[in-house]
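Excerpt of the complex: some chains, original placement.
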Amino acid sequence: MSDNFDLISMGEIMHRLSPPINERLASCTTLVKRAGGSELNVAAGVAELGLKSAVITKLPSDDIGSFIRSSMRNAKVDDSLVIDDNSGLGRTGIYYYEYGATPRKPKVVYDRRHASFNTISENEINPAIFTKTRLFHTSGITLALSKNNRDTAIEAVKKFKSGGAKISFDVNYRANLWSEEEAKKTIEEILPYIDILFISEETSRRMMGKSGELEEIMKSYTRDYPISYVCTTRRTVKSPKCHDFTSIIYDAREGKVLSEAPYSDIDVIDRIGSGDAYVSGALYGFLKYGTGEKALKFGNAMGTLKNTVLGDITETSLPEITKIINDHDGNGDGSELSR
Amino acid sequence: MSDNFDLISMGEIMHRLSPPINERLASCTTLVKRAGGSELNVAAGVAELGLKSAVITKLPSDDIGSFIRSSMRNAKVDDSLVIDDNSGLGRTGIYYYEYGATPRKPKVVYDRRHASFNTISENEINPAIFTKTRLFHTSGITLALSKNNRDTAIEAVKKFKSGGAKISFDVNYRANLWSEEEAKKTIEEILPYIDILFISEETSRRMMGKSGELEEIMKSYTRDYPISYVCTTRRTVKSPKCHDFTSIIYDAREGKVLSEAPYSDIDVIDRIGSGDAYVSGALYGFLKYGTGEKALKFGNAMGTLKNTVLGDITETSLPEITKIINDHDGNGDGSELSR
């Protein structure tokens, strides 16, 4: 670790194994191998657009761990904050992902128990980093994985906040990891530290017990806590392979609700990670331009683009995403082919 | 062979060779290799849902024959009723299948002449099995392949009937195998033995010379013959890659016409075998629950699902098909991703 980072995130990185498109997990003979995990996906998106990011995680010191680290570097994410699990007892969590086809839904089979990340402890984290980033990001998945992960993550949030970083948090509720009650209680514990909150409408209503207009719900978080921005995506699933996508951002500092027309008829090749890509685009907008308007533009474009790319990670560049924003805004060159 | 079977079918199993999706048969450099055949597909669907099935067929005792047997076992179908062709003169029939793309239709090139199955004779079939199944199924394809196949199949229908099995028959008319006149004459010969009849509307009208309302046509078979159920699928081909699918069942015992709303905008990856999957679902409904209502539900879901799966065979499970039925009935969990 050397320079300062624009973003440090913290979370589990998994080994993602997928049948080739159109094949079934129970019968395919090969698996495509990638790395994935919500917080890596966010760090990767930010890095692809040109900022400096890293992920705090823990991986076994074996070939699978090496593969995950290579995947991080591939995505331009610094791997120097990865903690080696040399215990011989750890593992890299796996998730198997089968693509869907109407009416057969995409399917995830998890094999993530007993992962090395579950044993991460605060004293494994180099304290020097707490003052070396402009923003720290984590998600509800990290809080949900285990008591140990939760304690470590909450402690990290506090230390980064003290170190001067803004805190970004994506609720990302997963019913298969914890109950709504437990999630709500935990999340309320860290809301006082959060500057940028990502939460879905459904989670606001079901888990957080909010009701009424969505905009009012979004505002309510900024009244109750010192949150600057609340971001909620809006996805319309026309079929597993065709979505519309946009988002709403409530900018508490300006007191403005920001939105734009959805990207429509998105050709969904792989929807995993599109929520994380949205977060990365929005954080890029905040970090680079400091405005909700830019966060909205980059968030929507990144969230949209990810759907068209295989794997958890967006694999894009600033010129490409700029072109997509321009096309969406009607400022493109109108061609049907980029030459 | 040991236990009793829920279903025994009889038919040719072919070596199915396909270019990778989007490639052309005349130029591709690899072929994907599978087993397929109407009666195997039916037996496989029933087995995947949990019943015990087998296929009476004949295969050369070479590596291709071994591959077909493995494919049967893979699909949970018992391969102990397969008759070995040790003549050194037999072969496994082949069909080449090229996927379509509007306006280019999917395409089948047959190389099935002189197959070992064409030489199957009744005395090669172990007579013990005639009393060991709850249901026997075959199709018009088996009757069409050769005089020898026809005689053997008709004899088998009679023996299984005598042995106490219900008889299921799928007309499955193929103009490239026989004429409508010949087909009509042969099928009328076996209709007196049939309990469950699968026939398309087009075949009813063109080959069987029926006219008027579809429901009336379906009823007519049950008036003329001691048939309990007549099943007719309804497929709307919006494009080679997008279909709607449902069916109508006439339950002569209850005197009821059964139908449900179609599965719509099905993402068609491979339509081959979806008619057979329908038959398998319907027969599962009959065998497991004894009702036309369940036959309709399982038939439609299996026929639909098959379109989304590569190969002739559905590759599913009872939990998956149940989830698809529930989603179709509005009883699903509403998620866009199975976790």
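Should a chain be cited, it is by its letter among A and B, assigned in written order, with residues numbered from 1 in that chain.
Here is the rule we go by: a contact is a pair of C-beta atoms (placed from the backbone, for glycine too) under 8 Å apart; a residue touches a chain by one contact, two chains touch by 3 or more.
This is a predicted model, so every value here is computed, not measured.
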Assembly size in copies, with 2 chains present: 6
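The definition used in the following text is that only the chains that are shown with their structure count from here on.
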Turn needed to bring chain A onto chain B - CA fit, degrees, nearest 5: 120
Distance from the mean Cα position of chain B to that of chain A, given in whole angstrom: 46
Touching residues (chain side chain A, partner chain B) in the complex: 22-24, 26-27, 100-108, 110, 174, 176, 237, 239-241, 271
Complex interface listing, chain B residues touching chain A: 21, 74, 263, 265-267, 269, 304-305, 308-310, 315, 320, 324, 327-328, 335-339
